[in-house]
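This view holds just a subset of the chains, kept in their places.
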Amino acid sequence: MEFSYLQPGRPAIFKDKFVTKVNECLASYTDGARGEVGLIGLPFSKTSISMSQASDAPKYIRACLSTFSTFSGERDKDYKNFKVLDFGDVQVHPTDMEESIERLRISVGEMLAKKASDRYILLGGDHGVSYPSIRAFGEHYGEIGVIQWDAHHDVRNLEDGGRTNGTPFRSLIEGGHLKGENLVQIGIRDYANAKVYHDYTKEKGITVFTMDDVENTGIVPIIKKELDRLSKSVDFIYLSVDMDVVDQAFAPGCPAIGPGGITSRELLTGISAAASHPKVKAMDIVEIDPSKDFRDITSRLAAAAMLRFMFNH
Amino acid sequence: MEFSYLQPGRPAIFKDKFVTKVNECLASYTDGARGEVGLIGLPFSKTSISMSQASDAPKYIRACLSTFSTFSGERDKDYKNFKVLDFGDVQVHPTDMEESIERLRISVGEMLAKKASDRYILLGGDHGVSYPSIRAFGEHYGEIGVIQWDAHHDVRNLEDGGRTNGTPFRSLIEGGHLKGENLVQIGIRDYANAKVYHDYTKEKGITVFTMDDVENTGIVPIIKKELDRLSKSVDFIYLSVDMDVVDQAFAPGCPAIGPGGITSRELLTGISAAASHPKVKAMDIVEIDPSKDFRDITSRLAAAAMLRFMFNH
Amino acid sequence: MEFSYLQPGRPAIFKDKFVTKVNECLASYTDGARGEVGLIGLPFSKTSISMSQASDAPKYIRACLSTFSTFSGERDKDYKNFKVLDFGDVQVHPTDMEESIERLRISVGEMLAKKASDRYILLGGDHGVSYPSIRAFGEHYGEIGVIQWDAHHDVRNLEDGGRTNGTPFRSLIEGGHLKGENLVQIGIRDYANAKVYHDYTKEKGITVFTMDDVENTGIVPIIKKELDRLSKSVDFIYLSVDMDVVDQAFAPGCPAIGPGGITSRELLTGISAAASHPKVKAMDIVEIDPSKDFRDITSRLAAAAMLRFMFNH
């Protein structure tokens, strides 16, 4: 078109020719494409117990990728040719919640059916999206193990409010989609859960690490030990990262913020440790409400966690 | 690709099949395309006297178009087939200001050279962008008339700081690109200008309407009278809308906000009155700093003004 | 209990013994109680098209009542003995939307069945709550007339997303709960609606006043004329006040804010004019999202509107 300084349809931003921003690694999925990681947005949070705009998070986290480059100095390695296949966001229904949950499951399943990647990132949404997501992974891969980063057990009863963001792991276990012994919970906090659900985790054989455990043992040793254990019984390990596992000072944009959680450095080293295990092949990041955040600090942390999952493999 | 609820590369938003949002009228310019209105972003504000992020406004104003539909009930007319050719944003230089101003002039000129539309909207940026923009229009169309909506004269001297956002109309007049008698200023406020520049407007034959004039005469009669007068001597009339002409309660996102300006209703009826004149063929909107705004109120008002220019023609 | 400066269970706030704050007029409903106005909260907004926290509004609007006193100087009349029976807020379901809408209808109906008041105020929630609310009024009172204050027609099709906040008047008309000729819409804005819904209002005999009508005729004459007309065919008139009818400068806390709406003074004089008509017996106020507001400006305006409805009767 021969314009000197215009490129219709493209944003006009300053570009250093030697820098690749991580968002440049993303490519919308097209038939037959392949990429190291498949990415999908699960923008659904209407079933949150408290009103949540976590459904906006996929947009914000993707946008934060442009604040990171593809180069790791620690490893002296540039991931500029790494390809993230972006399957886009699932279109949910404005008023039919069951329908929306089903659409999430179907969509994750359709993504997996393409066999376009070996590893996947799923961006919630509230934690409710992990139920259809992990279910879809189970349908595709069989027995799977889950490491859940969370201040909360998320095994609430289903009678009091249906499938909310407090129930995903109950739903998975009750539905036979996940075995209790294949679920590890890290970062569980005092005065953030109920005895009956604590008892439920015991009864189902869920392995629980509290914040005292993290303080005393360190997050990396915990993760390494559990990956070892899980990898003996499952072939596929899924990380489910509820960002409220992080202290409110480091992740102020979660709906259920609170003090006494892990730091941003602990999160990033923990994810790196997990991501380097060959059986860790999927990660969701949930419970970020961008409307409550400050300067997208929480979405930036989520994007940084994505990079550890993708590149510190 | 046979996904049920995914469309990679497309946002997943709720869609009422009977509603056309104004952003759907925008199409990126491609060779040979034609549209009722050409649109260009002039994202430049580094020469503002006070630090300004008005360079972000084109992105925000375009985004606000999605909060409006194409239908006018007052006229019972749907503009859903109206086509806005979007030429994108000019790529400016991060450190060379003269170069950037020149790029703006060249880019507006290149857009006009395509003869793809008969009418144009230009989104600043600070008011400094009107100098290269109007200059480019003058180079293309010859003698032009300008109606400037502004609390300020913008005819500062060029010695004290070079071409800032306080100098565009001085630059145009001194450069011979605009005759003083072809410039009309509306909404000029007390205690917002200097005597020497007031005297300059008189000396150059600029027609000035103060806020007292607006209160006493009404904005629509003023505009009609001046369009009548201007249209006798020029073929092309350009509206230059500095949003700080609006009272700070209605446009809180301008860098130089202040009390005692026009209301949002006065702005919209004024733009409508002007847009219906056949010789009014271009409009710029400048001096919105989205980082200072509240809920994009000022960008929304700018988008509403765009619709009046486009549709109330 | 003989404490000097403590009253366990009561807030410790400064009290001028001669001032009655409007919140002091509220009394929780108990069996057999009677009051001039019945008040109910409809804290539901999960079916909003855009994510909305309008469900929080009943709490905020009630709280704002404490910033107003019971005395009208214009009328030299003190309403300190006026009694507002507060029925509380409806408990909605976190994940079952149809169930929630039904609960709203049942609850409004149960309130009316108590026959404890002659007039009612209903606090949304998004505009979706007007469907079950007006339906319940219809079931109780028979043919009713509605004056809707809104920038939007709210007669969207029900196929694209079910019963959202864009559909209440469509739902009422299609369900036979409201006749088109008994519905008056005031404040409808250009570029905020779709042609097909504009046509629908014509087809159904809905009376529509646009913002141009408000500017040209004045809001009080419009309301008086329509109350006259409606009161010939109905015995009960319901005001449905979507706060986005007000300009974004005066009501910045609505989800769908925009420029060019009515002012706060126009709203208050309009409500006063309507409230003085003997057949106007109910009012809902909807579409305030307190999380988006500035200093509760929009909730304060809603509370002021409540006072006009209650006292300027």
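A, B and C label the chains in the order they appear, each numbered from 1.
In the analysis below, a residue touches a chain if its C-beta (ideal position, glycine included) is under 8 Å from a C-beta of that chain, and two chains touch if they have at least 3 such contacts.
This is a predicted model, so every value here is computed, not measured.
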item	value
Copy count for the complete homomeric assembly [3 present here]	6
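Just so we're on the same page, only the chains that are shown with their structure count from here on.
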item	value
Chain A on chain B, rotation in degrees - Cα superposition, rounded to nearest 5	180
Proportion of interface numbers common to chain A and chain C (over half same, under half different)	same
Geometric centre distance via CA averages, chain C-chain A, whole Å	41
Rounded Å distance, chain A centre to chain B centre (Cα mean)	43
For chain C, residues that touch 2 or more chains besides their own	49, 161
Chain B-touching residues of chain A, taken from the complex the two chains share	1-12, 14, 28-31, 40-41, 43, 59, 86-92, 94, 103, 106-107, 110-111
Chain B to chain C touching residues, read off their complex	14-20, 22, 67-76, 78, 80, 249-250, 264-265, 267-268, 294-295, 297, 300-301, 304, 307, 311
Parts of chain C lying in touch with chain B, wherever the complex brings them together	49, 156-157, 159-161, 166, 188-198, 208, 210, 212, 215, 247-249, 252, 256-260, 292, 294
